[in-house]
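First the structure, in the form of structure tokens, and then the observations on it.
Apart from one protein chain that is not included, each protein chain of the complex appears where it belongs.
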Amino acid sequence: MIRETAFDRVLFRGGGVLLALIWIAPLAYAVWAAFHPPAFEARFELTAPLTLENFASAWSQAPFARYFINTILLVTMVLSVQLVLCTLAAFAFARLEFPGKSILFTLILLQLLVMPDILLVENYKTMRAFGLVDTIIAIGLPYFASGFAIFLLRQTFMTIPKELDEAARVEGCSLLGLLWRVYVPLGKPAMLAFGLVSVSHHWNNFLWPLIITNSVETRPLTVGLSIFATTDSGTEWAVINAATLMTSAPLLIGFLLFQRQFVQSFMRAGIK
Amino acid sequence: MNSRTWIHAWLMLLPAFVFLIAFTHLPAITTVIDSFWTTAKGRRPAVFTGLGNYEKMLADPVFLKAMINSAIYAAITIPASMALALAMALLVHWSFRGVGFIRMAFFTPTVLPLIAVANIWLFFYAPGFGLIDQIRLFFGLPSANYVGQPDTALYAVAAVTIWKEAGFFMIFYLAALQTIPQSLREAAAIEGCGRWTFFRRVTLPLIMPTTLFVSVNAVINAFRLVDHVFVMTKGGPDSATMLLLYYIFETGFRFWDTAYAAALTVVLIVILSIAGIGQFFLADRRVHYK
Partner (left out) sequence: MKLLNVFLATSALTLFAGQANAVDLEFYFPVAVGGAAADTIQSLTEEYVANNPDVSIDAIYTGSYADTTTKAITAVRGGNAPQLIISLSTDMYTFIDEDMIVAWDNYVTEEEQEDWIGGFYPAFMANSQTEGKTWGIPFQRSTPVLYWNKEAFEEAGLDPDAAPANWDEMVEMGKKLTVKDDSGNVTQWGVHIPSSGFPSWLWTGIVAGNGGKLADDTGKNVTFNSEAAVGALEALVALSAEDAVMAPGILDWGGTPKAFFEGQAAMIWTTTGNLTNVRTNAPFDFGVGFLPGLKQNGAPTGGGNFYLLKGSTEEELQAAADFVKWATAPEQAAKWTIATGYVAPRPDVWETETMKEYVSDFPQALVARDQLDYAVAELSTFEGPKVTQLLNSALESAITGQTAPKEALDGAQAEADAILSAYR
């Protein structure tokens, strides 16, 4: 094995633990504040009484269940549409020759960085013109065509050996059949990688949903939490953290349980 | 060229491009057009002003601060979050007791919405009763007001961004590290290669594609992640934490000066386009494919 001194080991293990402690501090504080009465928000006394009152309070003050559902709907809808649209486009760029290919691809690259988040004002006007203000679909529409997904999938598809194409053609496969039978299965790891980026992005997205939603029926968690937390009177850390925990718990638990699978599938994603 | 092929191709591209044009390219163009007019109010219609909004921008001290702040913010968060992500990946790459916990610790920021953690960090930074101040006072240091002083506010905000991102990027580096063949490691050991040399000469180049992937995300996020500004500083004190996207939102949706917001957006588009082109140039040169 590579030379590893004792110093190295202490440095790395110690450093790792210290970094992990710093990193988990906010979550740890959220747990502390959520389970103790407001009087102990800033006092870390181990004998402080535990309480579920904050959760009850948060739950009754805002319809978090509804916000949660809205967010899940949004995230699922966006990812599904993205995968369909972008797989098609990526396949076309990877395997087909057609006029205007490079121009169109440049347009895609531009979208990579000029993302819809920037074009708030204009996209709002568009939504208004279509009467889509305050709908969940309006939150997702600007993101359906993801330049990032197209780019990523194209890279992946380009690494698939052309012999497979010919083999499928020999079998009498149509273009779409080829895509579905050969490319999609081989592209799954890349789709997973992109899926993580997309879900994470839209779960956490705040600015655009803030502008485009008005009511409880469409509001995602981020907007709901921000409304909940912004008051003229004092910041109620206990209740806000209870709300935060309630809404993040599913994702956290999901990651805890499926950590290994997560990382392993990325291993196979081969982001090359 | 088989005409059927390219009809198929265009059909496959059509759905994606409809959305792309509708929500990225067209708005970008109308933004540019809008930036040449003034904002229409109920009582007064819009007036063509040519470069008027841009002149206003150059004379606007808040805009200049926003530009400088955004540049500093990007310059700090991009390298720091990427370097930390790589360091974290290296740390949890091995199997040892407690690695699962440490990995989870690094990843938790990803599942907590930024707007929610902003309040937690506000508590950490609070002078007097805040966590950091409690530690400072314990060690006899004077109280610090990180978010309330112009000197430190931007860094305080940037720290939150780095905290949020590093764990997310770590996952991609983790996957990349695990694809480095064990045989390379053994060969290096036989050669008597040191840990750091191995890292520099072998690991880094091999994970370059991941680094590109991560860097694209990091650049995007450096300009996109302004949620915590809403809760923590609202751009203050005295525009010390004013970031370009936040200023666009404030101008467009609080001041209702949509034309000026359009002009500001044009600036952001230009910056991002340059950053994007620059990155792809770099990528082409450096990426090491098998």
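Structure notes:
The chains carry the letters A and B, assigned in the order they are written, with residues numbered from 1 in each.
In the analysis below, a residue touches a chain if its C-beta (ideal position, glycine included) is under 8 Å from a C-beta of that chain, and two chains touch if they have at least 3 such contacts.
For clarity, every value in this text was computed on a predicted model and none was experimentally measured.
The hidden chain makes contact, of the residues B:L11, B:L141 or B:L204, with B:L141. Checked against the full complex, the one of A:A30, A:I139 or A:I211 touching the unshown chain is A:I211. Mapped onto subunit A, the footprint of the missing chain covers residues 38-39, 41-43, 61-62, 124, 128, 133, 210-211, 214-216, 226-228, 230-237. The chain not displayed touches subunit B at residues 41-43, 62, 122-123, 126-129, 137, 140-143, 145, 147-150, 233-234, 236-239, 250, 253-257.
What we mean here is this: only the chains that are shown with their structure count from here on.
Our note on geometry: subunit A versus subunit B, Cα centroid distance of 15 Å, whole angstroms. Of all the residues in subunit B, the ones that touch subunit A in their complex are 1, 5-6, 8-10, 12-13, 15-20, 22-28, 30-31, 34, 87-88, 90-92, 96, 98, 100-117, 119-124, 129-131, 134, 163, 166-168, 171-172, 174-176, 178-179, 185, 188-189, 192-195, 198, 209-210, 213, 216-217, 219-220, 223-224, 226-227, 230-231, 245, 248-249, 252-253, 258, 261-262, 265, 268-269, 272-273, 275-276, 280, 289-290.
Across the complex, subunit B is touched by residues 1-4, 8, 12-13, 15-17, 19-21, 23-27, 29-30, 33, 41-42, 44, 84-86, 88-89, 91-93, 96-99, 101, 104, 107-123, 125-126, 141-145, 147-148, 150, 152, 175, 193, 196-197, 200, 203-204, 206-207, 211, 221-222, 225-226, 229-230, 235, 237, 240-241, 243-244, 247-248, 251-252, 255-256, 259, 262-263, 266-267, 269-272 of subunit A.
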